[in-house]
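Removed: one protein chain of the complex. Kept in place: all other protein chains.
Think of it as A, B, C, D and E in the order they're written, each chain with its own count starting at 1.
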Amino acid sequence: MHNPFEIAQYQVAHAAKMLGLDQNVTEILLHPMRVLCVSFPVTMDDGTTRIFHGFRSQHNDAIGPTKGGIRFHPNVTMDEVKALSMWMTFKCGVVGLPYGGAKGGVICNPKELSKAELERVSRGFIQAIASIIGPEKDIPAPDVYTNAEVMGWMMDEFSRIRQAFTPGVITGKHPIIGGSLGRDKATARGCVYTIREAAAKLEIPMQGATVAIQGFGNAGSFTAFLLKELGCRIVAISDSQGGVYNPDGIDPQEALTVKAKTGSVIYLNDKAQRISNQDLRELAVNILVP
Amino acid sequence: MHNPFEIAQYQVAHAAKMLGLDQNVTEILLHPMRVLCVSFPVTMDDGTTRIFHGFRSQHNDAIGPTKGGIRFHPNVTMDEVKALSMWMTFKCGVVGLPYGGAKGGVICNPKELSKAELERVSRGFIQAIASIIGPEKDIPAPDVYTNAEVMGWMMDEFSRIRQAFTPGVITGKHPIIGGSLGRDKATARGCVYTIREAAAKLEIPMQGATVAIQGFGNAGSFTAFLLKELGCRIVAISDSQGGVYNPDGIDPQEALTVKAKTGSVIYLNDKAQRISNQDLRELAVNILVP
Amino acid sequence: MHNPFEIAQYQVAHAAKMLGLDQNVTEILLHPMRVLCVSFPVTMDDGTTRIFHGFRSQHNDAIGPTKGGIRFHPNVTMDEVKALSMWMTFKCGVVGLPYGGAKGGVICNPKELSKAELERVSRGFIQAIASIIGPEKDIPAPDVYTNAEVMGWMMDEFSRIRQAFTPGVITGKHPIIGGSLGRDKATARGCVYTIREAAAKLEIPMQGATVAIQGFGNAGSFTAFLLKELGCRIVAISDSQGGVYNPDGIDPQEALTVKAKTGSVIYLNDKAQRISNQDLRELAVNILVP
Amino acid sequence: MHNPFEIAQYQVAHAAKMLGLDQNVTEILLHPMRVLCVSFPVTMDDGTTRIFHGFRSQHNDAIGPTKGGIRFHPNVTMDEVKALSMWMTFKCGVVGLPYGGAKGGVICNPKELSKAELERVSRGFIQAIASIIGPEKDIPAPDVYTNAEVMGWMMDEFSRIRQAFTPGVITGKHPIIGGSLGRDKATARGCVYTIREAAAKLEIPMQGATVAIQGFGNAGSFTAFLLKELGCRIVAISDSQGGVYNPDGIDPQEALTVKAKTGSVIYLNDKAQRISNQDLRELAVNILVP
Amino acid sequence: MHNPFEIAQYQVAHAAKMLGLDQNVTEILLHPMRVLCVSFPVTMDDGTTRIFHGFRSQHNDAIGPTKGGIRFHPNVTMDEVKALSMWMTFKCGVVGLPYGGAKGGVICNPKELSKAELERVSRGFIQAIASIIGPEKDIPAPDVYTNAEVMGWMMDEFSRIRQAFTPGVITGKHPIIGGSLGRDKATARGCVYTIREAAAKLEIPMQGATVAIQGFGNAGSFTAFLLKELGCRIVAISDSQGGVYNPDGIDPQEALTVKAKTGSVIYLNDKAQRISNQDLRELAVNILVP
Partner (left out) sequence: MHNPFEIAQYQVAHAAKMLGLDQNVTEILLHPMRVLCVSFPVTMDDGTTRIFHGFRSQHNDAIGPTKGGIRFHPNVTMDEVKALSMWMTFKCGVVGLPYGGAKGGVICNPKELSKAELERVSRGFIQAIASIIGPEKDIPAPDVYTNAEVMGWMMDEFSRIRQAFTPGVITGKHPIIGGSLGRDKATARGCVYTIREAAAKLEIPMQGATVAIQGFGNAGSFTAFLLKELGCRIVAISDSQGGVYNPDGIDPQEALTVKAKTGSVIYLNDKAQRISNQDLRELAVNILVP
């Protein structure tokens, strides 16, 4: 059972059974209410036309509009977005957001597209799905290989079709056109809130807790800053080239500067001992951020 | 290659190659521009809820709104409606209609549904696809196991959503609510037009031509009347119970009356000799309507 | 039982019983589906504000948008427009028009309003009922004390609200803004068609048939012309001042000219003998147009 | 003058006179601007069709959308909803809400309808009035015999017609679909605010004030809790079976528990003396909540 | 007074005076009711952005939607389109079409734009003016330097914004997407109708009438064919390189073939004598088509 949609269905069926959920309700939850598959032409920079294929799955809108990311990836499949849209309903549900789940994807490799082509793919996809999205229907967001700029093109295209400035159709836009402040640090912040709550439950004091963080990109580095603010000691960090370990603590700002200059945290300083990612994950620390 | 969508794609690719069609255009024609898969709950007569799954495929709207039937069948698949929507584009094209192709289907067995359940399935499907159909977008029609009554429910549901009487959203309605006259005999008439044109090309005079018709339901019997009007001699007809043969000619009206009374044309009269459907297809006639 | 709505209900119930109509259907037909009562302020020429009250009753839209006149009269009541909307459904039905019945009215005396006030009342009423009318919902028309000019104001007001030229919202407009040609003579023409069909049924030859026409306004005079064209002999006509009788026939054109000059047909000529309206109705003629 | 609409008109006219209101404005306030009467068919559980009649009166939208409940009651009349919509304008006005008044009703006895029938009546009424309501036009709410579940069906039906999740069309929904928290206790809280303000004006200290509460359902019991919080002493409470009196004070929690177990507060405890509702209303207390 | 708008105003004022038109009406006719000036960015093939400026003037919509061409020309001005929109109202009026006049223009030189740039300019202009055009508001058409292909892009862009196939928004499209047949020959045909009517009035028999045609492009050559069909003798034709004269008559088909091969009609044949355009205009012929 490797198909993600079958996995998602199995999980829902299992959870429904444990909850003793009404069979009628379970049946509704086992399938996205709406999956739209589109094929749309895009003019490439060399003048040829290429057909792109995309999907938008909306799982359930019983308590509000649906909501979920759009990914651009060569391997995205219909079953993948169906599964992700189901999980999104429950992700919204557990934190009490008044939204149902959705997810979308376009089969493409953004790394092989020029910026102008990427813009045309983004606009073309929104044209193709415009009749089923909107602030009061389904609200896309960034996801794998899509960012604030892509969201901006999509919002602009939708506004053009509605002939009205409609920032509410999409989240993850740049703040200048109505995006929320703090979105770039939201993942790190959510991670730290979870750590704090888990630590409280496990009675691990944050003050002085040792921390190892695997990955030191946007999410990882900001997590380091936030944990340090809460009194933790960052003893190990890593990136794709390997990691460094200093039981006396690593300064996130210094690490960030080194990484910006050299391309990796492994060049940190003499006090930091090089370790592998594998080693990092096996360190005896209070908090491991994998 | 039994999958109907692959067959349709093969045919389009083959035709495009023979026509020397621009590769960009061929690419566009190889995929429906939009396929919507929906799952919607219906309250059954016993109070339980059942989820029904349906599809609507719209192949291409370059020269006008798309158009095509909605079938209700337990075995309908997404690939089937995709293939049918592609063929529909070309069916419209060869007769010069300003429409693109579409097709829809709901997985269900109408024979196992009460009339009230059938109405709720019909209305539920239209609610689910309402945002992508309309007189200026995509116009459904009857198809396998759907009839004028089903079209009426669908039109009514769509009108309710638009808050406006919208007969143009669907064809095949009863004339009293805006359906076209003559639709019930359109299949037979189209068949006879084709025979007449083929006969002219093959230089077979209609006057006195001998005819064998397999099947004597709505289409078959009306074909018999029309061919007789054109001077043909109907020498054999059949139904699921078998056929009859009379080289001196069979009167369609008499056959219809006998079938209405007895349930089959095989009880026609003494002059008509019983034959099998197999025999009928092998008769030496000028025109065989299989 | 003088209330017109109760009369209409009685008639429908009676007819339904005679037709053996399904009780469910009868129930639906016994009540207009929608009656809107509005009160709207109008600025009078002297600067004061007066509240006007109006009604719009839509009886049934099962086979198409509803349709029916708007009358301006001091004594119009809600029950009157409800009854008229019911009758309108059946008037449309007997001639096979794909419309349901509607009727509207505003309580006012147009004779006591200036033209500017009349325009403001007309526009105010349309603003008040705009959300329930439209070419695809309900289509008003002229009626008692409303004419082509009033319809023009109403159409213009509706177009202003829709921000789109919408001649189809109302009938009876002046042809220059999309009204139908021939509307002014439609009543006379309909009358003559009925006479012709009745005469055929009763085997009265039109050629040479004697005719008496009570009333010689727009409808009456044009009826005279049309019947003369069909070979009838007009032997008597009348207006509010009395009538004239000439067994050798009256020339409609001459009568019209005399009436235009003198104000009444009674001054026709020496050959025409004066009679009362009462006498006219008792003449031994083949065709009496009362 | 028993007709509620005439009473309401009399009150408005009287108040307008005392305020020296401009006659033009008074005229506008004396009539609802729009009253829609609808008759709609509902399929009953036994397969028959029944016609239901409903009303929606919108009094005045000068300062904002109109707002007001929908009641389901066998005796609701057009004049009743007209009167209630007028009063609603002034109820909103005195507390400074930017809404005008409206009210609706359906003639039916919810106790004689199954839940499925009740849902179909609720949905049918919204379909019938959909063109004149909406978050920016007129916003219904629960009223006599209608509750959060009915509001949910109505909101869902309206959202289906708009093809957009529209929680703002109706208030009083369950919080899970966008209803406001605290609505169930809003009546009690409003009552207590009024008492507090009145007491301040009359210089009755809340601390130690004696209270008698007639009725101990949702509103009454929560009023008791809130007044106790403010320092009052609840000395008497009652329900349909009678009341109890204890000059030393009654504990609302204990009373609620007893009522839940036994069905009435009269079984409270030995210290509480039984009294009639009549007696309760005549007790010498500082605060009487009738 | 070289400004075209001032000329148009002078003409209207003059005509109104001669007609004794009500001053209020004249005032309305002296100004377009709406002129929209837009500036919109277009990405050029070299990646730079260029701002284009365009206009759309709608003169008067009293009797129907407005209607008129869109020209692409480097020298188009606001006053020019204002004047042209006024003349268009009267052009529609004299032939009784239920349309008001409009006209649009974009400042650009289509000869210096690639086809892809031309498409983007066309789409950009429609996006900019979309909110004021539509089948029920204002209907553009081809004009100077815009053709069926440009109209197709514009129609497609508008349909994309409305999310509905809307061929009625624009005329002059290719027939395959809803354009009218015969449009390419409409100018010539209109010209010939006018000649025929004028000849009848002047009592010049068409049979044998001599004709000189200046200009032998699409309009001129088809005019020649049509006049020859009516019995005229074409004695002289010309193009930008000069003309030819043959008193015995010129065969339009031969002239067209020669022009296609050689680029000019001047190489016609030995019997045709070369003349200048000036000479042609001064020939003693019955019919001169300048």
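We adopt the following convention: a contact is a pair of C-beta atoms (placed from the backbone, for glycine too) under 8 Å apart; a residue touches a chain by one contact, two chains touch by 3 or more.
Nothing here was measured: the structure is a model prediction, and the numbers come from that model.
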item	value
Contact set of the excluded chain (shown chains only)	A, C, D, E
Option from D:Pro74, D:Pro98 or D:Gly263 whose C-beta touches the chain left out	D:Pro98
Chain not shown: contacting residue from A:Gln23, A:Gln163 or A:Ser240	A:Gln163
Positions on chain C contacted by the hidden chain, ascending	43, 47, 116, 127, 130-131, 160-161, 163
Missing-partner contacts on chain E, residue numbers	23-25, 27-28, 30-41, 48-51, 53, 128, 131-132
Chain A residues touching the omitted chain (full complex)	162-167, 176-178
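Please note the rule applied: only the chains that are shown with their structure count from here on.
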item	value
Chains in simultaneous contact with chain B and chain C	D, E
Listed chain pair A-E, A-B or B-E that repeats interface B-C [over half of contact pairs the same by residue number]	B-E
Pair with more cross-chain C-beta pairs in contact, given A-B and C-E	A-B
Whole-Å separation of chain centres (CA-atom averages), chain C against chain D	47
Touch-based graph of the chains, sorted into line, ring, star, complete or other	other
